[in-house]
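Yeah, one chain of the complex is gone here, protein chain that is, but the others are all in their spots.
Every chain is named by a letter (A, B and C) in the order it is written, and numbering of its residues begins at 1.
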Amino acid sequence: MVFPAVEKEPAMSEPKPLSFHVPAPAVRPGGTPDFSDVKISRAGEVERPPVDVAPEKIREHAFRIIRVLDRNSQAVGPWAGLLSDTELLAGLRHMMTLRAFDARMQMAQRQGKTSFYMQHMGEEAVSCAFRKALEPGDMNFPTYRQAGLLIADGYPMLDMMNQIYSNELDPMKGRQLPVMYSSREHGFFSISGNLATQYIQAVGWAMASAIKGDTRIAAGWIGDGSTAESDFHAALVFASTYKAPVVLNIVNNQWAISTFQGIARGGSGTFAARGLGFGIPALRVDGNDYPAVHAVAKWAVERARRNLGPTLVEYVTYRVGAHSTSDDPSAYRPKTESDAWPLGDPVLRLKNHLIVRGVWTEERHKQAEAEIMSEVIAIQKEAESHGTLHTGPHPSARDMFEGVFEEMPPHLRRQRQQGGV
Amino acid sequence: MVFPAVEKEPAMSEPKPLSFHVPAPAVRPGGTPDFSDVKISRAGEVERPPVDVAPEKIREHAFRIIRVLDRNSQAVGPWAGLLSDTELLAGLRHMMTLRAFDARMQMAQRQGKTSFYMQHMGEEAVSCAFRKALEPGDMNFPTYRQAGLLIADGYPMLDMMNQIYSNELDPMKGRQLPVMYSSREHGFFSISGNLATQYIQAVGWAMASAIKGDTRIAAGWIGDGSTAESDFHAALVFASTYKAPVVLNIVNNQWAISTFQGIARGGSGTFAARGLGFGIPALRVDGNDYPAVHAVAKWAVERARRNLGPTLVEYVTYRVGAHSTSDDPSAYRPKTESDAWPLGDPVLRLKNHLIVRGVWTEERHKQAEAEIMSEVIAIQKEAESHGTLHTGPHPSARDMFEGVFEEMPPHLRRQRQQGGV
Amino acid sequence: MPRKTMVEAIRDAMDVCMQRDANVVVFGEDVGYFGGVFRCTQNLQQKYGSNRVFDTPINESGIVGAAVGMAAYGLRPCVEIQFADYMYPAYDQIVSEAARLRYRSNGQFTAPLVVRMPTGGGIFGGQTHSQSPEALFTHVSGLKTVVPSNPYDAKGLLISAIEDNDPVIFLEPKRLYNGPFDGHHERPVTPWARHPLGEVPDGHYTVPLGKALVRREGAAVTVLAYGTMVYVAEAAAEETGIDAEIIDLRTLLPYDLETIVASVTKTGRCVVVHEATLTSGYGAELSAIVQENCFYNLEAPVARVTGWDTPYPHAQEWDYFPGPARVGRALKAVMEA
Partner (left out) sequence: MPRKTMVEAIRDAMDVCMQRDANVVVFGEDVGYFGGVFRCTQNLQQKYGSNRVFDTPINESGIVGAAVGMAAYGLRPCVEIQFADYMYPAYDQIVSEAARLRYRSNGQFTAPLVVRMPTGGGIFGGQTHSQSPEALFTHVSGLKTVVPSNPYDAKGLLISAIEDNDPVIFLEPKRLYNGPFDGHHERPVTPWARHPLGEVPDGHYTVPLGKALVRREGAAVTVLAYGTMVYVAEAAAEETGIDAEIIDLRTLLPYDLETIVASVTKTGRCVVVHEATLTSGYGAELSAIVQENCFYNLEAPVARVTGWDTPYPHAQEWDYFPGPARVGRALKAVMEA
């Protein structure tokens, strides 16, 4: 053979044993909450690029936090000033309504009136402010923690409660879990319950709108933990390839049931950073800052509407409550962690801003709280008059057999007969 | 109510209709090949960071191409100089062997001796050079286009051919397709055929090694088109979170069957860029440049071995042949596209480099070509003496029933009896 | 009447639907410019533009997930999974999303989409190009599952599927693309051009979902088959001389109980055949419903002839494939029982 033999290389000096790395949160129950690793930009600090900016020009936006409301409850910087007083007051009302609704439904579940509930405590600004950046006809593909989209759009709370109670007026006929709402009219796609599956569906819906030369856009929603799911990738790949007119929202509320965000995020620094690998502009925003959420949402929505393609938005917020009524967070995080959360409470922050603006007072706030609560209670009474999961009346067993297909096929008709309904 | 009514905003000026964007390659059959959009760094130009560099410091590496061999066939720059003449000559021999092997097996398929074959033409440097950066015990999770890993590690070509022919000596007993090799001994994990599934398995294997305090590392392999698969995401998420000692290789040969790389890549610029969203260092390398591939592989392997975590490496190369024997690329790309490919041919480039180094000549190359071909033909004859798919003998029907489980369960024993074997 | 291969018939079905309904869109891996690895979508992009016929990234979950979103918007996506063996990454989108969307949203949103996929063996495709996963769909409430066995049906059923308002899984026996195949792999291939079922009318017609067809009348034993196995069963009947009635199911869900029961009531015997592995295959359901509905007519146990419970092998293709000899043995056994 014409090739010389390769002499055996001297053995590499014995490498050290590998070790396994599992990220862990800074503090566990018993410890003192510590968010000192959360890097928070000053309000007004992060620049507002033109909507047609080249994605690679704003890579650093994926590592900062766009904020409008400062410590003194003033709205500052390039993202401020989009909303009128009346609009801000409406935003406050939506958030307060969602909070009151949550409180009542949480309690109703504890009373055995339904099987399950999931609240939004601390995250109200995200869905309430986002909804106001959309136009009628746009479509959200929400998770179970965006009921603010419905409330801020005026979906009847009675319908929400009827579904939560699976009662005789349940718009989903008792088939779907509580909180897994659906309203085509209000641009709220049927929630699945399987994480991340709907992110790519949002992209598909947006592609369809582009295919048809429509002007409507879509918004996908996902939690921090769920960005780890593979359909997140499918969504980003398709959105990037087809420049779909979609806003891809990540609600980073720091927790995925018991798992802190570091498990899903790994070494990326932020969730917004995931966009960098796709050439998708990625912004982070203070999710507890109503005007900031709205302004960033508007920016992203405008990009989509102008056919400039997808935008990834990470809302930095905190899940103050339990994951769901099946969960007790004191088992995995300090009880007082939410108090230490550096971005505060979205309702309080907007309230204070409105007071500073001179259009709101502590007294009116108290009064509004009471009014909202009694409205919610009145609706709840009405809903309960149509039944709860515990007491009924419910949608019928007949309803259970309907709607699997447009027309009931013979085998299902036979089964319904067997079932005696 | 205490809140003022929101006045209806004046309707936004009617937006323009959206339009749908589908990426298309610059040229199709009939056109003149054009790679002017492929940005190619000069040889020696891209810096060589220390292996413990912070990923965010080398983001730009994801958009450039590490190259060693320049136009004059000299090895230049910070990534040059790792391999001795003998090692380079061995590399040349491996690539030439793979090419000869491919030629014969491609022809054998055309002659009906097997069902299917996939060649490596143009991509030989990637797997041949990578293998030499690994240590014994390390594990590759290859795709169907990395047979160079086996050839460069001395796996018997006879076994490869026996499998391709599904003959009586087929090490996989006729159960697996041709080219879907497996060799634990040679650090070559059983190829699945389902795209991307093995990328996350490589991460799992690497995690296991770290869990056990072992020193062995893993390498995952994927094609440009297959990075779109969801398991690619699973792999990057897990690798990023657990800092797994794994090298994640992307072989960008510009095509996924008939689909040009723009469909999978979307707006990201490069495939290496996918790593940016995970805080995983990402490098691109000239995949047709043997010393460059080897140097980058060494760098990534060292990172893994020193427990510094995963590295993503994109090998920029070109699939000169058809996707497989079932495919005819002239239906979707210009016939002469491969001639226009700006990174040349890996065998030719290494050959010329060795000539420039004074350790090789045109004559010796011709002689080596002839010698290698006659060796391959001799082995092929031997393999064929044990059967081909067309003529047999094959592994038996009994073999078909074995190995589904460690022990054959009763229902399968009954089926085997029914099958009369 | 024009003769078409099954590939041409399938393409024609999409063409007809795209012509009639601007909401029909077609996409998948390699289906755009190239026209699909089996060429089922050839020239459709040229004809309808890349707005309606386009290549996708290699992500089956993305293909079906995007289709669900598009269908909810109002389009009628007809997507291709390159091989049924590669549908697993899309299984969640099919099972958890497409199949349940109408139900869980009480009809507010629906998923009128078709997922086409080449299925079955006989082409030396090994483990990853030969599978028959129909039972994984028939178990899922909310899906319809179709398996045509010839060009005429393929076109008519695919048009029905595209026009259907629910998600349809459309399994194309790839061994039949170019001609019928009775399992006699050693014999030359008959092209569809020489087979009466290769006659495919131009333009729009439908074959209804949920209706089986008696392909061969007989009095002695009923054979329940679909796809490639229809021809294998025919060959077995010819070769054994047994007067078998062969039913081509065509739609596996909803299935045509009436036709099945009428035949077995008449013959008193039943053999179920399919390529998929035995255990928990669709044949189990057929066997169960036959004995539930025809128990007192049965003169022998319902027999199943299927692929073995192993992954699909490469070299042993013809040991695995339930060819006419095995089906013939089962027919005889059932007649003698």
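Convention: a contact is a pair of C-beta atoms (placed from the backbone, for glycine too) under 8 Å apart; a residue touches a chain by one contact, two chains touch by 3 or more.
Source: prediction; values computed, not measured.
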Shown chains that the omitted chain touches within the full complex: A, B, C
Hidden-chain contact residue, picked from the options C:F27, C:F54, C:Y73 or C:Y103: C:Y103
Residue touching the undisplayed chain, where the options are C:G121, C:G142 or C:G198: C:G142
Of B:L69, B:M118, B:I164 or B:A234, the residue in touch with the unshown chain: B:A234
Residue of B:A202, B:V247 or B:L389 touching the missing chain in the full complex: B:A202
Selected residue (touches chain absent from view) among B:P156, B:P171, B:G344 or B:G392: B:P171
Residues from subunit C at the interface with the omitted partner, ascending: 61, 85, 88-89, 91-92, 95-96, 99-100, 103-104, 127-128, 135-136, 138-142, 253, 276-277, 279-285, 287-288, 291-292, 295, 298, 300-304, 309-311, 337
Residue ranges of subunit B at the interface with the undisplayed chain: 139, 141, 171-173, 175-176, 180, 182-184, 189-190, 192, 194, 197-198, 200-209, 211-212, 218, 230-231, 233-235, 237-238, 241, 403-406, 409-411
Touch list for subunit A against the chain that is not drawn: 20, 22, 24, 28, 115-116, 166, 170, 173-178, 180, 192-196, 225-226, 228-231, 256-259, 263-264, 266, 326-327, 331-332, 389, 394-397, 399-401, 404, 411-412, 415-416, 419, 421
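Just so we're on the same page, only the chains that are shown with their structure count from here on.
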Geometric centre distance via CA averages, subunit C-subunit B, whole Å: 35
Multi-partner residues of subunit C (each touching 2 or more other chains): 51, 56-57, 59, 61-62, 89
In subunit B, residues with contacts to at least two other chains: 20, 22, 228, 230-231, 263-264, 266
